[in-house]
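Left out: one protein chain. Kept in place: all the others.
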Amino acid sequence: MARLRLGMVGGGQGALIGGIHRIAARIDGQWDLVAGALSSDPDRARASAAEIGLDPARSYAEFAEMARAEAGRPDGIDAVAIVTPNHLHAPAAIAFLQAGIHVICDKPLAATMEQAEAIAAAVAASDRQFILTHNYSAYPLIRQAREMVAAGELGEIRLVHVEYVQDWLAEETGGKQAEWRTDPARSGAGGCIGDIGTHAHNLAGFVSGLDVAELSADLQAFVPGRRVDDNVHVMLRYEGGARGMLWASQVAVGNGNALRLRIHGTKAGLDWAQEDPNRMTFTRFGGPAQILTRGGAGAGPAGLAHLRTPGGHPEGYLEAFATLYAEAAARIRGETAEALPGIGEGMAGMRFIAACLRSSAENAAWVAP
Amino acid sequence: MARLRLGMVGGGQGALIGGIHRIAARIDGQWDLVAGALSSDPDRARASAAEIGLDPARSYAEFAEMARAEAGRPDGIDAVAIVTPNHLHAPAAIAFLQAGIHVICDKPLAATMEQAEAIAAAVAASDRQFILTHNYSAYPLIRQAREMVAAGELGEIRLVHVEYVQDWLAEETGGKQAEWRTDPARSGAGGCIGDIGTHAHNLAGFVSGLDVAELSADLQAFVPGRRVDDNVHVMLRYEGGARGMLWASQVAVGNGNALRLRIHGTKAGLDWAQEDPNRMTFTRFGGPAQILTRGGAGAGPAGLAHLRTPGGHPEGYLEAFATLYAEAAARIRGETAEALPGIGEGMAGMRFIAACLRSSAENAAWVAP
Amino acid sequence: MARLRLGMVGGGQGALIGGIHRIAARIDGQWDLVAGALSSDPDRARASAAEIGLDPARSYAEFAEMARAEAGRPDGIDAVAIVTPNHLHAPAAIAFLQAGIHVICDKPLAATMEQAEAIAAAVAASDRQFILTHNYSAYPLIRQAREMVAAGELGEIRLVHVEYVQDWLAEETGGKQAEWRTDPARSGAGGCIGDIGTHAHNLAGFVSGLDVAELSADLQAFVPGRRVDDNVHVMLRYEGGARGMLWASQVAVGNGNALRLRIHGTKAGLDWAQEDPNRMTFTRFGGPAQILTRGGAGAGPAGLAHLRTPGGHPEGYLEAFATLYAEAAARIRGETAEALPGIGEGMAGMRFIAACLRSSAENAAWVAP
Partner (left out) sequence: MARLRLGMVGGGQGALIGGIHRIAARIDGQWDLVAGALSSDPDRARASAAEIGLDPARSYAEFAEMARAEAGRPDGIDAVAIVTPNHLHAPAAIAFLQAGIHVICDKPLAATMEQAEAIAAAVAASDRQFILTHNYSAYPLIRQAREMVAAGELGEIRLVHVEYVQDWLAEETGGKQAEWRTDPARSGAGGCIGDIGTHAHNLAGFVSGLDVAELSADLQAFVPGRRVDDNVHVMLRYEGGARGMLWASQVAVGNGNALRLRIHGTKAGLDWAQEDPNRMTFTRFGGPAQILTRGGAGAGPAGLAHLRTPGGHPEGYLEAFATLYAEAAARIRGETAEALPGIGEGMAGMRFIAACLRSSAENAAWVAP
């Protein structure tokens, strides 16, 4: 099967997530990266392109030109990966969609609700795919957890607890990653809530199948001078009566990338942590805790769909991310990939951010997202 | 050193916590249990006394008589342990205090604020000790954690996360333990919040040294027909600016007695879980996580004060409980035992319960405890 | 039920294990310590007795006198706990057995095979109980593990892996504990092999139900100048074809008291570690690992026999030790206590030590114990 052709906007030298997208796209051998507008700084764009072996003719100084040019080539890109700071998602995504090119976009969807709605409108007006890289939802055990919840193995869901805690912003810090993420003009009004809170929100909904009916959020900026939140406390009320808590933090000293999801139903509970992703604890009421393993005993079709190694040979973050690229390729080829997040998840995330900000501004009043 | 003489109110056949108090009192060899009013049912009181080898002459049918009689004996009890359902704490505690007998009382302090205040008044009017068995605060690593926080090893505290989750009430259930704990007349208006939420609240304050300024609580009763809460979500704002979350649940399927405390400051974070109490994770910003062990490297005087076995020979729940009895004996003998919880902690717990109930009734409004 | 009367030989000030025996004897309220010959140094014996509140008239300067005197009292001790260095076990045990007093003896049985045989002869000639405190065999999950193996839940046993590793002797060290344990005259020719290797050997046999047919041992003394082994490697061949490995060390830096047992059969495997004793991993072939908990799902009568707290309220080392004292009391009262270790286990341990020493002296030749 011929590989699909991928372009990239953003992801030049010094960027983090661009390199991760490139590895993810390579892992399953379904994509060739052939074009890019890797930086808004032309010199850095050129140097970045050279470093990763792009044809100089397909290294563009800016994305609009790239969309136009690639749409006009017989061997033009099938899809573009947008891995810029949040405030640039909208113009880029809209340009490529309008040029007839599929879009794979980093999260959160945009820096503002207005931008998000513009993307949604462009998606609605297009027949191209729009995929949002909520990569944590692609871990095999997360897929299995969702399948188990849907099959009723947990009974009726009562409780959803999700936390995503880090410490890398515990002090005033420089560095490219910190800089744009703590600048409201580029990241949006939400800081931690947008950067990682949306991942937590997405994961909880993805597995539980539940929508948040209303939430009460208390956001803080602990580091003096910080213009966006760096810690987020949320109480959740789900449609149908389940309740939950969400904690996201970038100042919880001692934590690396500690995303953890626990769901408790009338019949069973489960517990999964991203830093140890090949194991999940599942406990039926009154029974012993079971350690389910990636692709192991108890896995159904969803849990078995994207295994690259046998059990005991740990897969990790990059493999989960690669699954999104594999599924994006499948979707573009006309196959089904129902778990792949898209514009719906993107808008839900934006409404979640907005609701948290609004609630917090109103002293944690209950707000419907 | 001669042993002290202990009496017990409650704790007859079928009771759980009475047996635990008796073991805790024996472990360090400082107490002899010599009298009791073990049950409000005279037959059961008598049978219970015989079973544990009490002198029948000192097995009383009711506590008031016991207080009177023991106060009049030259070899009368030095202290009484009150291990009844919550609504009986007040009359018993007051009777013994007024009889000049020290009181060791199970938590929460009482079923109602009115009862609690009556106890507090009796304590104030007496020169006897009043000790509340917040046993989790006596784990050696909890003592060490408190010492480390006080010494500034965590820097300024920003975040306090405490959870205490169980699943034994996930279904409608009978049994002596469940029965009174889900009956507002005996347990008080709070269910889970009083039974275990107060432990979580106490532990968080004990280690952090912080007082809750205001809280927003969302309480649920998930099991149909249940008259008290069985799950509790609370957001916390501490004096001085720290924030926190508290989760207590008796319906979180898959959890046994999962009390966990995490505290994050500007300089370091710590993480301790009651079910694995001989280890605590401590991480300085930018450094590797360290696994501190009971009495091991890094322990100060408080962490070293009550060790009965060398490292690697696990102590558990009963030993922590025994420390309260050892310290109670020390206090009664005139020694210092500054970490021992008393009426102050009891009243703080009652105000916490009341504040949570009030907040929850007002749709999780912020309330000062 | 009236308490039994206990005496103690050894266990004076500065001793470790004596204090542990005393707590263990107190926990279940079945013993009163009423007499002792706590030290071979009369001053220390007296001071030690005073410190723990013994009647001075029953604090003896030496054990022979104590055996005689206690045997002659109407309220004389029912049993004696011998907690001296190994080389004193034999004379003391023989004296008390001959005086008609039950013996509870620390392990290993003796410093030499000759002493061990003298004890065995005295036991054979007496109608008194002889109990050896292989305390690790009394952990509830170890009892459960043994019950599961016996019930065939693991299938036919193929593999037994046991390790008991510490680091407290990694350097030349002083201290009372180290001193006698590294002195062949007091500990016996084996160092680590006798002190902890025998615990490992006992535990493996206790749970697996298997006897060692032959073994190949390689012993080392890593610390310069040390006169006994401080690290032990053994390959095991069991009767019936199972194989195993045993590692005991007191120089494995980073380990506290890391006793771990793994058993693998044709149908299932289990894994238990003493430092986390309230959990055991049990895995059926092809199924998920299950985390069995003390007294939890899957426990049979043996696993449920000695629970003092509900699940999630950790019991530890002292409670397991206390079970030996509770069972000793039961046995002395004429009840059954089939899991209690005695002279048979003591002799098996001595043969194991001797076989390891002989094998190691012959360059790890296979030797039958």
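Read from first to last, the chains carry the letters A, B and C; within each, the first residue is number 1.
To be clear about the criterion, a contact is a pair of C-beta atoms (placed from the backbone, for glycine too) under 8 Å apart; a residue touches a chain by one contact, two chains touch by 3 or more.
Values in this document were obtained by computation on a predicted structure and should not be read as measured data.
For the chain missing from the display, the contacting residue among A:42, A:256 or A:344 is A:256, taking the whole complex into account. Touch with the chain that is not drawn comes from one residue among B:254, B:277, B:296 or B:346, which is B:296.
Across the entire complex, the residue among C:107, C:264 or C:294 in touch with the chain not shown is C:264. The missing chain lies against chain C, touching residues 154, 158-159, 161, 167, 170-171, 216, 218, 220, 222, 231, 233, 235, 237, 243-245, 247, 249, 251-255, 262, 264-271, 281-285, 289, 363-364, 366. In the full complex, the hidden chain is touched by chain B at residues 281-282, 286-293, 296-298.
Residue-level contact of chain A with the missing chain is found at 1-3, 16, 19-20, 22-23, 26-29, 52-53, 166, 255-258, 274-278, 293, 296, 308-319.
By our rule, only the chains that are shown with their structure count from here on.
These two copies of the sequence, chain A and chain B, are related by a rotation of 180 degrees on CA atoms, to the nearest 5.
Taken over every residue number at the interface, the positions common to chain B and chain C amount to over half, indicating a same-residue contact. Separation between the centroids of chain A and chain C, computed from CA atoms only, is 55 Å. In terms of their C-alpha centroids, the spacing between chain B and chain C amounts to 35 Å. Residue positions 255 of chain B each touch two or more of the other chains.
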